[in-house]
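With one protein chain withheld, the remaining protein chains of the complex are depicted in position.
Take a look at chain A:
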Amino acid sequence: MADTTEHGISAAQANSLRHGPDERGHFGGWYGGRFVAETLMPLLLELDQAYSAAKSDPAFQKELAFYLRDYVGRPSPLWFAQRMTKELGGAKIYMKREELNHTGSHKLNNVMGQILLARRMGRTRIVAETGAGQHGVATATVCALFGMKCVVYMGATDVERQKPNVFRMRLLGAEVVPVTAGAGTLKDAMNEAMRDWVANVADTYFLVGTVAGPHPYPAMVRDFQSIIGEETKIQMQELEDRLPDIVVAAIGGGSNAMGIFHPFLDDASVRLIGVEAAGHGLDSGKTAASIERGRPGVLHGNRTYLLQDADGQIDEAHSISAGLDYPGVGPEHSWLNDIGRAEYVGATDQEALDAFQLCTRTEGIIPALESAHAIAYAAKIAPTLPKDTLLVVNISGRGDKDIFTVAEHLGVKL
């Protein structure tokens, strides 16, 4: 390349926001990292090496591309939501249709990448944590596809509110282990999955479902999810001959958001908005809005914004959506927040329920409750924006798994 380089970094790279994290896995020198027990450190170093090698191996990329196309069903369409746009009367709303992926969410993009890596590394047993069950279903699916043993840890509360996914995982041959510690949600499932990994390092691969955890997971999961944003960029170019103005995505751990944001980080004209679950309201004390209501701290292997008390004990999160019910967030989001490159806002349980119905009624698309948080915020700002504003909402998953929860909130008995 013709780039002039200084200290081994090209000028183009130095000015880019897309080259994080550093070698230690830090974003902006502070967030992220590798905060794990010594037993796991050698495994993370091995994983880092294996992933770096795979990433630059054309054979690995070719294999991944094959499975993404013929098994996952990519590319996913960028859909102009005409009736919703009309009803809201402002910005032109496009939907990135990740709910059309096999297994019904964006989760399979990452899982497909990691399972191929686990196979390269010779691992035979997969453990995963899951909240809504979408990551668990995606993981159980690829384990069925490749004939691997699969153990999924899921909070007992989530097992209860996401029954269809629990049944699906078991049909796929996975062992689903309910975790009763704490509030029985995603945080507790993550702890238990880490304990399993520590105890079974020889044959086990920990398949993390979001852009959190110790390095290299946040960067690796982001890379595997970045296909969402890469496709969006090309598709918008084809449809509108330019970049979108605003990209909105829901934030649990932050993988669907990081995936659609990352390819746009250096396009300063594109506003990136992450929507956290505000639960009963940002100031209700019952929220999952880690960036808006948390402080930086260390949990699950990385430093990031966390909901915690003054003593550094982690608080329980609350959201109607099991996939967003987590007191932390991926470290790259913490960094993007601090440098102001992305904005982080909240949508409440009620706003998500309303958006769930709006999307279903106007577009014939039943979104996941997670995605409904992004739709809620998009619907809030769209009417305030000029009609030529191009707004993309990431529909990270479909809502079939949520119909029981929604019915209950609407007072309908199924």
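Please note the rule applied: a contact is a pair of C-beta atoms (placed from the backbone, for glycine too) under 8 Å apart; a residue touches a chain by one contact, two chains touch by 3 or more; residues count from 1.
Definition applied: contacts and distances are computed from a predicted model.
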Choices "Tryptophan synthase alpha chain", "Ferredoxin", "Peptide ABC transporter" or "Fumarate reductase iron-sulfur subunit" - which one is the UniProt name of the chain not shown: "Tryptophan synthase alpha chain"
Contact with the hidden chain (one of A:Leu17, A:Val36, A:Ala54 or A:Leu336): A:Val36
Identified contact with the non-displayed chain, of A:Met121, A:Ala144 or A:Val201: A:Val201
Touching residue (missing chain; options A:Gly155, A:Gly301, A:Gly346 or A:Pro367): A:Gly301
Residues in chain A touching the chain absent from view: 24, 33-43, 45, 181-182, 187, 190-191, 194-195, 198-202, 295, 297-301, 303, 306, 308, 310-314
